[in-house]
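Reading through the structure tokens given below for one structure.
Note that this complex is displayed minus one protein chain, with the remaining chains in position.
Chain nomenclature is as follows: A and B, assigned in order of appearance, with residue numbering initiated at 1 for each chain independently.
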Amino acid sequence: MPLIAVDVIRGHDETHLTTLLDGIHDAVVEALAVPDTDRYQILTQHEPLEIRALDTGLGYTRSQNLTIIRVISKARPEAAKQRLYALIAQNLHARLGIGGDDIIISIAENTDADWSFGGGRAQFLTGDLPNTPDESTK
Amino acid sequence: MPLIAVDVIRGHDETHLTTLLDGIHDAVVEALAVPDTDRYQILTQHEPLEIRALDTGLGYTRSQNLTIIRVISKARPEAAKQRLYALIAQNLHARLGIGGDDIIISIAENTDADWSFGGGRAQFLTGDLPNTPDESTK
Partner (left out) sequence: MPLIAVDVIRGHDETHLTTLLDGIHDAVVEALAVPDTDRYQILTQHEPLEIRALDTGLGYTRSQNLTIIRVISKARPEAAKQRLYALIAQNLHARLGIGGDDIIISIAENTDADWSFGGGRAQFLTGDLPNTPDESTK
């Protein structure tokens, strides 16, 4: 947790994709203060015609580097979310030259009962995992 | 915003898929009163065995035109959601002959802090984008 779906346009090599996923993960670890082993990512590569992303009039120009990131997470403070957005943009620019124009992020929140990380157990309910400190800032 | 994932069965040509995405987008613009540039769509094409859709006893017969639409959006009034469902069905029938039996839609809501449309910024928090009028009807 969080669980992160990343959608990109097909055409990047394995090194690029690995660096992309690593850059997103490092931002998650720092912004949300989760352990490095808290990594759950699903990448899907698309034909160009399968992705449509305009800009709501904000002036962004999308390119073949377009990266759409959907996050499912327990509740997080607004400041942590803003830090997450900034760090993802920073990491992907520094490591891959992906511009901020190409990064779209959306978060959906759920609760302790909504996660099972293995063994058919709800680890936040059973005590296998502690409630995160972030939860108290809701 | 909204961000819309569309899942279909592989076998349609590019014109069909483009018309499909356009029809869904036009319904979003009209029902949710968003600008035409508020377009964020991710299409995934599947082998037939990858999609299972029955009907909860409602009497629908699904075909190769089955279209499953998952919407992530800030809060919207019930009436706007119902208008969205009706307009999607109307547009896809008028433009592609897709019957209402083949259209399944699910919405998940999030909040202002949960969106970044580019540049690592949370545009609904920074003032780059205004809160939508719909928000006040929650």
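Just so we're on the same page, a contact is a pair of C-beta atoms (placed from the backbone, for glycine too) under 8 Å apart; a residue touches a chain by one contact, two chains touch by 3 or more.
Since the model is a prediction, treat every value here as computed from it, not as a measurement.
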Chain not shown: contacting residue from B:12, B:81 or B:95: B:81
Those residues of chain A which, in the complete complex, touch the missing chain: 1, 3, 14, 17-18, 21, 25, 34-45, 72, 108, 110, 113-123, 125, 128-129
Absent chain, residues of chain B that touch it: 7, 44, 46, 49-58, 60, 68, 70, 78, 81-82, 85-90, 100-109
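Keep in mind that, in the parts below, only the chains that are shown with their structure count from here on.
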Cα superposition of chain A on its sequence copy chain B - rotation in ° rounded to nearest 5: 120
Inter-chain centre distance, chain A versus chain B - centres from mean C-alpha coordinates, in Å: 21
